[in-house]
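One structure below.
Omission of a single protein chain aside, the complex is shown with its protein chains in their original locations.
Here is chain A:
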Amino acid sequence: KRVRDTRTKLAPAYHLILEGILILWIIRLLFSKTYKLQERSDLTLKEKEELIEEWQPEPLVPPVPKDHPALNYNIVSGPPTHIITVNGKECINFASFNFLGLLNNEKVKSAAQASLKKYGVGTCGPRGFYGTFDVHLELEERLAKFMRTEEAIIYSYGFATIASAIPAYSKRGDIVFVDEAACFAIQKGLQASRSNIKLFKHNDMADLERLLKEQETEDQKNPRKARVTRRFIVVEGLYMNTGDICPLPELIKLKYKYKVRIFLEESLSFGVLGEHGRGITEHFGINIDDIDLISANMENSLASIGGFCCGRSFIIDHQRLSGQGYCFSASLPPLLAAAAIEALNIMEDSPDIFQTLRAKCERIHKALQGISGLKVVGESFSPALHLQLEESCGSRENDVKLLKRVVDYCMNSGIALTQARYLEKEEKCLPPPSIRVVITVEQTEQELDKAASLLKEAAQSVLN
């Protein structure tokens, strides 16, 4: 039989005392104010007011000196066609990217006029909200057919085209290999995408391969991450900053070897290279499906405004929902789209203009060789050349001033030229100062010769 011990067991005295103290302590903690570390260093209201009083911001914009080279624009009166009136003086236009001379074409203008009568000027909405006109759909179809791709998408501004296309596919954590001489629009697109950017030396395939190999070894260390990291190569067909073309066949080989997608920016090469003007893929005879995305602006050869991307539907359709410049911006005014369609018609009907343009480029390229003090930068068939100083005089500012004198000399004698403009602080790899020479089909051989000899004279008088 078990006897229950009914006596209550009393705990030893010290136990009770300790427990009592503990309970009192807990009660105290519960009711005391929370103790934040910051409290010690918190500022009083008076101190805050003083800080607010004292703080002086920078001025919103720094003052711009009156003689800043970019402040006084050349003002063109009338259309910037073959004969251009700059600052009141009539000159032959060697500065506007009107490669095929379509800016002043009667058929293009009448197409635009017809569209103006029917649709007015603006579209009053983005593509998603009644801003899609039948003209836009037609232009997209025509561009896709011309470039022999499945689909095309148009943007209302050339700069925004590639700058919206890149961030639509490449996100944070993805890797983009881009050429050093890529244009500013590509740089902004890359910045907006927040991806890892790896620059490779201009047109240097060995350097690119080195970077790709390095990335491969990185991948082997972390295969799980590598499986979800997208890779892209961004190159231009015809570089704006250097006038040469990218070695596309080698790039295609690298693409399949290292499993990287290629985005090709063809603003200058669309309507210039290739037998029918289809760009660098036609120039090299490459199957267009090998390029994932081709982006171009319609502001050079097509003499309109806006840009387009073309490629397979799998890729292009994605931009209709995630291309920022497409979804959140008003669509292209229909008169500009109609003008582009007509320009495309002309390009398709007369493919010999590309040959003519190429011949003229070769001619002036040869004629400009041997100018003392200036060297020609660019391929012989590139319609946008640069003339750089053979020897820099020390500072960029002085180089710019010197080139300005050359340009002014030419302008006074009837040839309109311009210096290539850059934002010096914003460019990743700033190209040296240069004079931009643009060749169009409208320039006659005499005019080309005149321009070459004038530049020789100008270089002689200014640089010697």
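As a working rule, a residue touches a chain if its C-beta (ideal position, glycine included) is under 8 Å from a C-beta of that chain, and two chains touch if they have at least 3 such contacts; residues count from 1.
Note that contacts and distances are computed from a predicted model.
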Choices "serine C-palmitoyltransferase", "Protein O-mannosyl-transferase 1", "GATOR2 complex protein WDR24" or "Small ribosomal subunit protein uS7m" - which one is the UniProt name of the chain not shown: "serine C-palmitoyltransferase"
Among A:H15, A:K48, A:K89 or A:K213, residue touching the chain not depicted: A:K48
Selected residue (touches chain absent from view) among A:A296, A:A416, A:V437 or A:L455: A:A416
Hidden partner chain, touching residue among A:A160, A:I294, A:C309 or A:L385: A:A160
On chain A, residues whose C-beta touches the chain left out of the figure: 43, 48, 51-52, 55-58, 60-64, 68, 70-71, 73-81, 84, 86, 93, 95-98, 102-105, 108-109, 112-113, 116-125, 127-134, 136-137, 156-160, 163, 169, 183-185, 188, 191-192, 226-231, 256, 259-261, 289, 297, 299-300, 302-305, 312-315, 317-318, 320-322, 324-325, 327-330, 332-333, 335-336, 339, 416, 418-423, 426, 436
